[in-house]
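Note that one protein chain is taken out, while the other chains of the complex remain in position.
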Amino acid sequence: MKVGFIGLGRMGQAMAARVQGGGHELVVYNRTRAKCADLEKAGAKVAASMAEACKGREAVISMVTDDKALLDVVTEGVVPGLPKGAIHVAMGTHSVAVLREIGALHDKAGQVLVAAPVLGRPEAAAAGQVGVVAGGPKDAVAKLAPVFALIGRRTFDAGVKPEGASAVKLANNMVLGCAIEAMAEGFSLIRKYGVEPATFFDVMTDGLFAAPAYKVYGNIIAKELYHQAGFTTALGLKDANLMLAAALAANVPLPSLNVYRDRLIDAVAHGEAELDWSVIARVQARAAGID
Amino acid sequence: MKVGFIGLGRMGQAMAARVQGGGHELVVYNRTRAKCADLEKAGAKVAASMAEACKGREAVISMVTDDKALLDVVTEGVVPGLPKGAIHVAMGTHSVAVLREIGALHDKAGQVLVAAPVLGRPEAAAAGQVGVVAGGPKDAVAKLAPVFALIGRRTFDAGVKPEGASAVKLANNMVLGCAIEAMAEGFSLIRKYGVEPATFFDVMTDGLFAAPAYKVYGNIIAKELYHQAGFTTALGLKDANLMLAAALAANVPLPSLNVYRDRLIDAVAHGEAELDWSVIARVQARAAGID
Amino acid sequence: MKVGFIGLGRMGQAMAARVQGGGHELVVYNRTRAKCADLEKAGAKVAASMAEACKGREAVISMVTDDKALLDVVTEGVVPGLPKGAIHVAMGTHSVAVLREIGALHDKAGQVLVAAPVLGRPEAAAAGQVGVVAGGPKDAVAKLAPVFALIGRRTFDAGVKPEGASAVKLANNMVLGCAIEAMAEGFSLIRKYGVEPATFFDVMTDGLFAAPAYKVYGNIIAKELYHQAGFTTALGLKDANLMLAAALAANVPLPSLNVYRDRLIDAVAHGEAELDWSVIARVQARAAGID
Partner (left out) sequence: MKVGFIGLGRMGQAMAARVQGGGHELVVYNRTRAKCADLEKAGAKVAASMAEACKGREAVISMVTDDKALLDVVTEGVVPGLPKGAIHVAMGTHSVAVLREIGALHDKAGQVLVAAPVLGRPEAAAAGQVGVVAGGPKDAVAKLAPVFALIGRRTFDAGVKPEGASAVKLANNMVLGCAIEAMAEGFSLIRKYGVEPATFFDVMTDGLFAAPAYKVYGNIIAKELYHQAGFTTALGLKDANLMLAAALAANVPLPSLNVYRDRLIDAVAHGEAELDWSVIARVQARAAGID
């Protein structure tokens, strides 16, 4: 397939390399050209502009950091450059609102929008082991199956609306945020009763919660490793705001989200924006008068 | 070891059978004598009173449903019957307050209290596969190790205070309640965006949340199987109240607990007390105007 | 009317003096006899026991600090001492549960229970200016009207169940707690924007909130006068727990109560139990990283 790829951050590079490795004819673009080097070496063509990366492509994938960047990609690149009938696959984590907005722009330009945010880290992407949550017209999603199969280990069907895929990704992240807050509350309770955090970690991860979410974040909390940020408080809050906006647009009250979002805000107010977002366990400990 | 066992509900019978099977000299007591039948057949002696079940024992295990029953066991049975220096092992889920109260009574009577609530269902107990969370004097807990090894697959050290074990069990259950509420919020969000619940279930349990808590309760929620109650809303609320009391006694604010506890109350107010406690997902759906 | 009065704290003394001043034949009792002195001088008879304070009375008023004390009054004094058909007027702030419990005891003894908690401070009581919230059988409440008219400026009809009066008093206090928390949040927000607290106080109390709740507590918060405790955090938390229990007994979720109750717990966890309960504004400021 003739594929364009815009946005070569760590995640984007890993994903584009998978597509390239799968034998597709790839054109890439990144504002900082240096990040195209490895892909160029591997055989990808480097476009001079976003529009050029879209020209003649059957599909163009965008993997950019936020809604503003996505809007730029669409107005500067995809709308003017991508052929009618071709597909724009937005694989970043975006707001429901922006997906609806660019969906309307693509509609007008005769192009198709598929949203396909991924679940997993750059290392997983490099190994083709992320999860892909795909939302959009059935035939477009079907056509992209071989590309998704290179990038991810599994594709989840989020229905025919692109924003549905965004809702799934955000809801999944929300469940994670709530799990971290719940652990935070649990750890603060048992600490007040003189129990070692390691014991509570073992109890959780040995039984009901023997899953990455609890193993990774339970360990950070138990050992207070907040300075090794995998995902920062600032990013967590940005994400939480996307969830809140998605919930508002669909009229869904989310009390647990509010709780952990407030903890993130408290953390930011205490200068902990760049620590790992599980530092909300420290916020909870503070509230309980620990330390 | 000479062991007494008081309280032969489903869980108690399964646990007592393990102890008996391990070659210990067992005396059992239950208010409804009929429930002693299987154990008697297996060789256990049946006591005529709680005090008799404690007489001459090195340790007596209690497995009763609530704090009131535990207080009865202690005042009618353990304090008058158990020898000085012997151990009372409270294995039910009890409040921090009652453990402190009976701890004082045992102290006065020269007896030792260990709290050792278990994690898991009767089937797991019958197979010796539950988790045991033990809190109490180190030597007493050490002495009980062979008994715990029969009942459970693993013993977790909750420190030297009996109520610490209760705090761990309650905190673990709280993390579970929060996980259910978080899923409830997530499911309601994605449903509003037209996504199939099964997709969200798959996304969660395939990745970050590949653990029993999410597989069991996510499945009930996705399929709305609330009438097959494994653990009822009423029991969930009773449990949540124990957590709230433990938190109050230790001055710990628990905002996430408050959220899911309010959902349980809402469910009870809607006649859903005897449904599975994950029916809070229906409460959340109602709040979002779904159905 | 022949009236007994049990419980002569500051509030009780002020109320009993009003009854005595109204020409009723009064017998008083207090565990610390010294507190009866002023009333004795004014003409009241002092009883040697709670039961004696109830003997031959048409009504006995209790004004004690908590549920435990009320249960003692009822079992030691009212049930054995008060004539059949006579009325026990519980004027303290009590739980719904204890009122139901003593209601059953009085029923069995052929006595009548009216709950009539008061709204206002000792100074208001001394001037007969409190509010009286009365719940109980209509004829009993009617019979007490002249007594209530001496104690209070106005009697509010809480229906035929004693616990209804308790619910009203607790709900009113809850609205107050929520108002304090709301102000706390408002003050923290405007402080972050560099606005003087006095300005926000003026805006609130000049307009929509020109009422004692906001004037008294807004002033304490704006000037941070938490050390002049009118009502302590510890008492606020005790009260909040009564509300929570009343809500649980009636299956009512109360999310705002949970929020301000958690703030009270946070305050207690920070050694602020004996400060004015509006110190939750400091808790809120801490959460926002102020100071």
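Annotations
A, B and C label the chains in the order they appear, each numbered from 1.
As a convention for this text, a residue touches a chain if its C-beta (ideal position, glycine included) is under 8 Å from a C-beta of that chain, and two chains touch if they have at least 3 such contacts.
Every value quoted in this text rests on a predicted model; they were computed, and no experiment measured them.
Which of B:V78, B:V147 or B:A288 touches the hidden chain is settled by the complete complex: it is B:A288.
Shown as candidates are C:A16, C:A109 or C:L170; the residue that touches the absent chain is C:L170.
Across the entire complex, the residue among C:V112, C:A125 or C:A179 in touch with the chain not shown is C:A179.
In the full complex, chain A touches the omitted chain through residues 241, 244, 247-248, 251-255, 258-259, 262-263, 265-266, 268-269. Along chain B, the points of touch with the absent chain fall at residues 255, 262, 266, 269-271, 286-289. By the touch rule set out above, chain C reaches the unshown chain at residues 96, 119-120, 131, 133, 135, 154, 156-161, 163-164, 166-168, 170-172, 174-176, 178-179, 181-183, 185-190, 192-196, 199-200, 202-204, 206-214, 243, 246-247, 250-257, 259-260, 262, 287-289.
FYI, only the chains that are shown with their structure count from here on.
Of all residue numbers seen at the chain A-chain C contact, over half occur in both copies; the interface is built from largely matching residues.
Remark: rotation between chain B and chain C after Cα superposition is 180° (nearest 5).
We define each chain's centre as the mean of its Cα atoms; on that basis chain B and chain C are separated by 38 Å.
Note on chain placement: the centre of chain A and the centre of chain C lie 53 Å apart, centres being C-alpha means.
Among the residues of chain C, those touching two or more other chains are numbered 255, 262, 266, 269.
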